[in-house]
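Worksheet: the structure to be examined is printed underneath.
Only one protein chain is missing; all other protein chains are in place.
Just so it is clear, A and B label the chains in written order, and each chain counts residues from 1 on its own.
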Amino acid sequence: MVNEAAQLYTIEGVGAAILMVVTAYLVISSTTIFTPQDTHISDMQLQQLGSDALAMMDIADAYNGKSTLQLAIEGNNSQMFLQSFSRLVNSTTTAYDDGLKFNTMVYYRTDSSGIQPFKLCNNADYFRENAVTATRWVYITPPFDATLPFDNRDQVVLVEVLLWRN
Amino acid sequence: MMAFIISITIFFLALIVNESAIVGKTTSESVLEFPKADIQDLRNELLYLIEKNKINDPDILFDIQSISMSRKGAIVNYAYDGNRLLIHYNDGITEYNEVYIGT
Partner (left out) sequence: MAVIGRRLDDKAQLGLDFIVGFSIFILGFIFVSMMMSGLLVHLQSKTIDYDAVAYRTSVILVEDPGEPTDWQFLNLQFPENRDSLLRIGLALEKSTPGILNERKLERFFLQSSSPSCSGQDIFCYPGDYRNKVIFGDYPYNFNISLKYLSGSEKVYSVGPVFPEKHGYVKRAIKVRESSILSIPTNTSGTSNVTTVHIDFPLLYQRSVEYRVDPLNDELRINFTNFSEDRTLELLTVCYPACTVPFPDSPTIRFYVNDIEDYLSSPDKVKINANQNLSILIETGYFNRIGLDDFSKVNITSYFSANATDLPTYDYAYSSPNLAIIPPSPAVMEVRIW
């Protein structure tokens, strides 16, 4: 197969190289390599932080006292909730504003109309950002603020905070 | 011929890589899916209700059950007989049962 024309090995080599390069190209272009971890990491971090912040707000300052969350809901005090939650969620060890925004809804049950939502406070308007929710059960007792639509009885409501990074 | 063998090898490698990226469960998805905060929160709230002596209030039981089902899609049931607290939680992926003695 070898003669003085000096073509075969070269052609073989070229053919081999082309075959490998084309295969590699096809393979790489078809395999979508997304780093499997990245997709939900930020969601997990945000949700853990939101849960933590709500849990900390639900701890009363004194024994047998009411927690910030209870007081904010019973008095329909959106400022109290906003400041407290924002401080817990936006502080870092080096700065005070991490750029997190949130919306808060309270879900309560009434005898007449079932489960209803009630808007407690808004830090910013939500459009289409990637957001997570954190929830907390809160036990509230009357007397409630007059603007609240809750039934006049001891009850347990669910606070749902929608949290996203700007 | 070497090139042929190598091409076949690359092809198989790509197959493995492709499948591994899809088949495995990512850690963060597992973390998001396990309702750690929900269960801890529920336990905390029920123990608090025992302290406030409201654990046997049927209105509150209905509150928790209906809100839990409508907002979280989870079934919650609990009972307290003076000594032991039984908790049942099932959100379709994780089921949690507890008997708490010693309040």
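We adopt the following convention: a residue touches a chain if its C-beta (ideal position, glycine included) is under 8 Å from a C-beta of that chain, and two chains touch if they have at least 3 such contacts.
Fair warning: this is a prediction, and the values are worked out from it, not measured in the lab.
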**OP:** Please give every residue of chain B in contact with the chain that is not shown.
**Re:** 2-3, 6, 10, 13-14, 17, 20, 27-28, 31, 40, 51
Original post:
Residues of chain A in contact with the chain that isn't shown?
Top reply: 1-3, 6-14, 16-18, 20-21, 23-25, 27-28, 31, 33, 35-37, 41, 44-45, 48-49, 52-53, 55-56, 59-63, 87-89, 91-93, 98
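As a working rule, only the chains that are shown with their structure count from here on.
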Subject >> Cα-centroid distance, chain A relative to chain B, in whole angstrom >> reply: 17
Original post:
Once bound in the complex, which stretches of chain B touch chain A?
Top reply: 2-4, 6-7, 10-11, 13-14, 17-18, 21, 24, 26-29, 31-32, 37-38, 40-42, 44-45, 48-49, 52, 54, 57, 59-60, 62-64, 66-68, 70-72
Subject >> Touching residues on chain A, where the partner in the complex is chain B >> reply: 15-17, 19-20, 23-24, 27-28, 30-34, 36-37, 39-41, 43-44, 47-48, 51, 55, 58, 107-109, 114-115, 134-137, 139, 153-158, 160
